[in-house]
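I'd like to ask you about the structure that follows.
Note that one protein chain of the assembly has been removed; the remaining protein chains are unaltered in position.
Showing chain A:
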Amino acid sequence: MNALASRRRHPAAIALLLLLGLFVTGGAYAALAPKPAVAAEASSDQIQQGKQLFLQNCATCHGIGALGTDEGPSLAGVGAAAVDFQMGTGRMPMAGPGIQAPRNVPSFDAEKIAAIGAYIQSLAPGPAVPDAKYTSGEGGDPGKGGMIFRTNCSMCHNSAGAGGALTRGKYAPSLHNVDAKYIYEAMLTGPQSMPVFNDMNLSPEAKADVIAYLKTMHEEGNPGGMALGSLGPVSEGLVAWIFGLGILIGAAYWLGQKGA
């Protein structure tokens, strides 16, 4: 200890201390700082395959380096989750130009989508395909999820998840029969007109709650009978006018035809 103390004025001491400080700070930061989600290590083969697929199917609009053109946005930093959502729900590649890419039958199988995702992820890091333990909704609290849903989602997607209109032909699509994984990815990446709900403002647990809410709500079904598209008073009014009045006038006509 004495030996160390006696060398404290050694010319190299400051340099050594600085090195030590930097090492500790850097190490602590690396250990404690929030880590961006990173996809499972992709093999270079997979990235190469993804690049090939990208050049064949996506580059027309998104550009050869995926940095975007006038026809489509840059994909740098959107992450594998965005690729999985857009291609897994058949929205991409887009069948034709339009205000918004509609849900469609997927054109690629899971393996190819994963390859393209790995390629996009390799360009610049972004949100990875989420862990299955959150996307299943298992263990989520539907009550809490309902509150989150009504505060953040129902103004566009409707409280039943039936979808709703946005400006100029854009729309929030229906959430019926959508895989929980895609709901999670949509929250994570904010596709098209949707805002991003990243892990900072809606934790993975909260996202699982929302998925649990949607799941239990759809499992409960419609105890009152036909739901009329879950569109509320407009379709109910149409039924009242067309079927209600129509059938009762038919009955009145039948009674009127009956003689004494």
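Throughout what follows, contacts are C-beta pairs under 8 Å (C-beta built on N, C-alpha and C of every residue); 3 or more make two chains touch, one makes a residue touch a chain; residues count from 1.
In this text, contacts and distances are computed from a predicted model.
Hidden chain, UniProt protein name from the list "Cytochrome bc1 complex cytochrome b subunit", "SOS cell division inhibitor SulA", "Phosphoribosylformylglycinamidine synthase subunit PurQ" or "Aliphatic sulfonate ABC transporter ATP-binding protein": "Cytochrome bc1 complex cytochrome b subunit".
The residue touching the chain not shown here, chosen from A:Glu71, A:Glu138, A:Asp179 or A:Glu236, is A:Glu236. Residues of chain A that touch the chain left out of view are 99, 141-144, 146-147, 150-151, 154-160, 162-169, 171-172, 213, 216-217, 220, 222-228, 230-234, 236-241, 243-245, 247-249, 251-253, 255-256, 258, 260.
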